[in-house]
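The complex appears here without one of its protein chains, the remainder shown in place.
Think of it as A and B in the order they're written, each chain with its own count starting at 1.
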Amino acid sequence: MGDGEGACNEAVEISSGWGPLSALPGDAMMWILIISELAVFGAALAGYAVSRALDPELFSASQAHLDPFSGALNTAILLTSGAFAAGAVRQARAGAIRTTRWLIGIAFLFGLAFLTVKVGEYAGHLADGYGLEANTFFTLYYLVTGFHAAHVVFGLMILALVAAFASEENVTTGCAFWHMVDLVWVLVFAVFYLS
Amino acid sequence: MKYQSQKVAAYYFYCAMALFAAQVTFGLVLGYIYVAPNFLSELLPFNIARMIHTNALIVWLLLGFFGAAYYLVPEESETELHSPKLAILQLVLLMVGASGAVVGYLFRVHEGREFLEQPLWVKLGIVAAALIFLYNITLTVLKGRKTAITNVLLLGLWGIALFFLFALYNPANLTLDKIYWWYVVHIWVEGVWELVMASILAFMMLKLTGVDREVVDKWLYSIVALALFTGLLGTGHHYYWIGTPGYWQWIGSIFSALEVAPFFAMVVFTFVMVWKGRREHPNKAALLWALGCSTLAFFGAGVWGFMHTLAPINYYTHGTQVTAAHGHLAFYGAYVCLNLAIITYAMPHLKNRAPYNQVLNMVAFWLMSGGMAFMTFTLTFAGVVQTHLQRVNGEYFMDVQDQLALFFWMRFGSGVAVVLGVLLFLYAVLMPRKEVVTPGVKTETVPAE
């Protein structure tokens, strides 16, 4: 390709101009964001693993302050929210706008529930005197879960937006962001709460 | 040149090139002072010459951006500039401010923050010039065709003006002072300037390779998204040791490590466009500068930046010659090459000629780039040795500097090569000849590292 003379010789392969990204559902720009976010959280979790290896004592002592039940509850909440969002995408594709909006609404409520649990956890840690700068573990804990929670907030705004403008493309794109938030939480939960 | 008002770009380019010559000359003086510390110590102390070197750099790069905008916006928007007269007024304002600042420096009139040493009246003049510019260029864009290239360029230029406002705010608290200082210095070169860089490169790829605009646009948006996503919070890599809370070490390390991505994307973008392009554009020198720009920016900003961006490494290398090595290659690769690329591309159009002095221009590219690359290597070695002696072994700063003399001599030598390259470039661009490279001759386009 590219050495030809015809003006339309590239029309087939790159009709959208997005190359391989066009195989992904929804807007390609959203996927650039999703990949970037995964890189950021991946780097942070890798940094966590290295820091923990350098000071296992501190990490396990601090980790004991987290409540695995809250983490598990939030996992269930977020994954359930994700199921409704995924359902919304399928309904949007089928052209059922009303159902789409209802499903997004339910996904939204579960998102709020997640934040409520998370805020409750933060309040508990702060009351125990463990803030952002208590030690390396808590710095990472607040940064990673806080950054994730900020994405939940942002994701809720996106959900509200695509419920209002519920075209198939919009719903697919908005829900893709929401699923990224799910995916990241699953990893964060495993690393911070379970191990 | 399709629109008469594009002509104003030429005046910006002339002024930019004059300041470029001054900048590297003062660089050479600085390099000499490093090896012969008493040189001009009464007349032109090191700190004054350094201010002129760095300020001239920033000003000529900005003049180049303004010129590039005045050249490409009419062509993209398919309309004449809103007002060429205002553009000239803006240039006069900037040149008066710049010369005023230099004269002031020579008489020791300056403020204290590196890169932002200009007295208040010059800073206000810069703001006024920026307002005139934004008014002029925004109205032009609004009345004409809107393209991804002009959108991104405009976003970048508005960002430049907006973040410059932090230069006017200088809190007494040293930590806060530094925090806001980096809002200008870092967010410029690793944020909004990158948008300008991506859009000018996109314009050149469109013109030089003939690839579909649709494809270029997608690349442009992706690069911009990556640059802003990583670059804004990447500011944290300057907040490690200035009295800010420890969590900045994590934020800065993670986001700035990913700053490599937009620079890498620009390399892939330019090379894929050239590879896919079906146009054999006669201006080979412009293409060489454009490819050199993305490649050397990737090395200077991406690789040399990454080298010292993680907090545990920066703990040792902070403020050593490693920083100077990175600063030189990053500025050169990303923004010097970018400006020389658009100048090389635009000057023949502005003068209404076929591309001229191509070979000379390409020789200038290799001489300048070779010199900068060598300078970067010597400074990197110097920096590594310095880090070891000073930060690990705990020797005194000045004792260590003495032991680095050999590197500083080599830096001076590579500086001479750079200055010769600059003179050659100016000759090639300013002195038209009839000689033209015949299309179809394949030239080497991959800068060897």
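We adopt the following convention: contacts are C-beta pairs under 8 Å (C-beta built on N, C-alpha and C of every residue); 3 or more make two chains touch, one makes a residue touch a chain.
Following the convention adopted for this analysis, contacts and distances are computed from a predicted model.
Of "Amino acid ABC transporter permease", "(2Fe-2S)-binding protein", "Nitric oxide reductase F protein" or "Multifunctional fusion protein", only "Nitric oxide reductase F protein" is the UniProt protein name of the chain excluded from the display.
Although it is not drawn here, the omitted chain touches the following shown chains in the complete assembly: A. Checked against the full complex, the one of A:W18, A:F138 or A:Y193 touching the unshown chain is A:Y193.
Contact between chain A and the absent chain runs through residues 20, 23-25, 38, 42, 45-46, 48-50, 52-53, 56-57, 59-60, 68, 72, 75-76, 79-80, 82-83, 85-87, 89-90, 176, 179-180, 182-183, 186-187, 189-191, 193-195.
Please note the rule applied: only the chains that are shown with their structure count from here on.
One finds 36 Å separating the Cα centroids of chain A and chain B.
Taken together, the chain B residues at the contact with chain A in this complex read 212, 214-215, 217-218, 221-222, 225-226, 229-230, 245-247, 250-251, 253-255, 257-258, 261, 275-278. Residues of chain A touching chain B in their complex: 1-5, 9-10, 14, 17-19, 28-29, 32-33, 36, 39-40, 43-44, 47, 132-133, 139-140, 142-143.
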